[in-house]
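One structure below.
Only one protein chain is missing from this complex, and each of the others stays in its spot.
Coming up: chain A.
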Amino acid sequence: MSQDFMRQMPDAEHHLSRRPGLIFRLHLDVWLLSILLLLMAGGLFVLYSASGADLDETLSQVYRLLFAMGVMVMLAQVHPRHYRRLAPFAYGVTVLMLIVVLIEGVHAKGAQRWLVIPGVFRFQPSEIMKLAMPLTLAAWLSGRPLPPRWKELLSCAVILAVPILLIAKQPDLGTSLLVGAAGIFVVLLAGLSWRLVGFFSALAMAGLPALWMVMHDYQRNRVLTFLNPERDPLGAGWNIIQSKTAIGSGGIYGKGWLHGTQSQLEFLPERHTDFIIAVLGEEFGLIGMSILMVVYLLLIWRGIQIAINAQDTFSRLLAGTISLTFFVYVFVNIGMVSGILPVVGVPLPLVSYGGTSSVTLLAGFGILMSIHTHRDLIKRA
């Protein structure tokens, strides 16, 4: 199936080499670029409705996205070998920032995530780790004999554990989950033997009760509420009940743009951030949902295709991981809003209101483009 699809898809570089234009010179990938633009444009419409037809908020999101696009274009110019070289450095600096955040960071909603550079801007170092982690692990593993064996696995575990614990301590369950997923994808794609995969899965299952012990009360509450939303109908359960009602009442065709009663009547909490897909579901129905999921699938598909065509192990591992992490984003967000996963703070990629996550996500796509457009014409062995 995937082979067929690839044949039908014209290879971007050949396609472009016939008329080398701006996009070629900017090292951009036409496929990724057009799907991303489609996604973000659609997302802005939903955001406008979700923010209660607030043009200012929508415009500020436009600026954020433009900035993030700028970052993407910049990163696409850099040759992958530089990424490989700089990976350990990026990792070290980000871990350092995570430590600083724990000591000096700014509180918001009971968690300590923000690092403020006064007068300039503020950001969450944990976001940067979402990219620094796959970069580092890919760089490290690609220099070792693969598939990874115990010695490599042990180092990977250390590289992975330090930032995850730091992020979990903030506490930010959603991000540590995503960073952890990124790390695990690198190892899996590097060829971890199935026997060990089975072993570690069993170990993780056994470790679940331990995780429960170290979770914060509010995190436990979320899990309990997920298992039984009626338990807390005034608090977290409210979100799930209301978002399910919003999506469900959209039906096949939806209530129409700006006409979602649940969302417009302010029944739906966090409707322009983590729960924005409920607005889409209510106003554009199953059709809108399906289009969105197809768009996401195309992005991931293209990302994995780039990974498969990449010419060295580092690029392959990195591209594959970025694509799969993006999928985790999508799956966890849609899953939690539609009530099949517990509520962890993961935004809907490139649609939810918010700056930092858009920047890291588009930065990831910038790296994908760099990998794809910096291939040698003569393949290396």
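Note that a contact is a pair of C-beta atoms (placed from the backbone, for glycine too) under 8 Å apart; a residue touches a chain by one contact, two chains touch by 3 or more; residues count from 1.
Definition applied: contacts and distances are computed from a predicted model.
**Q** Just to verify: the chain that's not displayed, which of "NADH-quinone oxidoreductase subunit J", "Peptidoglycan D,D-transpeptidase MrdA", "Amino acid ABC transporter ATP-binding protein" or "Acetyl-coenzyme A carboxylase carboxyl transferase subunit alpha" does UniProt list as its protein name?
**A** Of "NADH-quinone oxidoreductase subunit J", "Peptidoglycan D,D-transpeptidase MrdA", "Amino acid ABC transporter ATP-binding protein" or "Acetyl-coenzyme A carboxylase carboxyl transferase subunit alpha", the absent chain's UniProt record names it "Peptidoglycan D,D-transpeptidase MrdA".
**Q** Per the definition of touch given earlier, which of A:Phe24, A:Trp238 or A:Trp257 contacts the omitted chain?
**A** Final answer for the missing-chain contact: A:Trp238.
**Q** Residue-wise, where is chain A in contact with the chain that is not depicted?
**A** These residues touch the chain not displayed: 2, 144-147, 188-191, 193-195, 232-235, 238, 244-252, 261-262, 265-267, 269, 281-282, 285-286, 289-290, 293, 296-297, 300-301, 304, 307-308, 313, 316-317, 320, 324, 327, 330-331, 334-335, 338, 340, 381.
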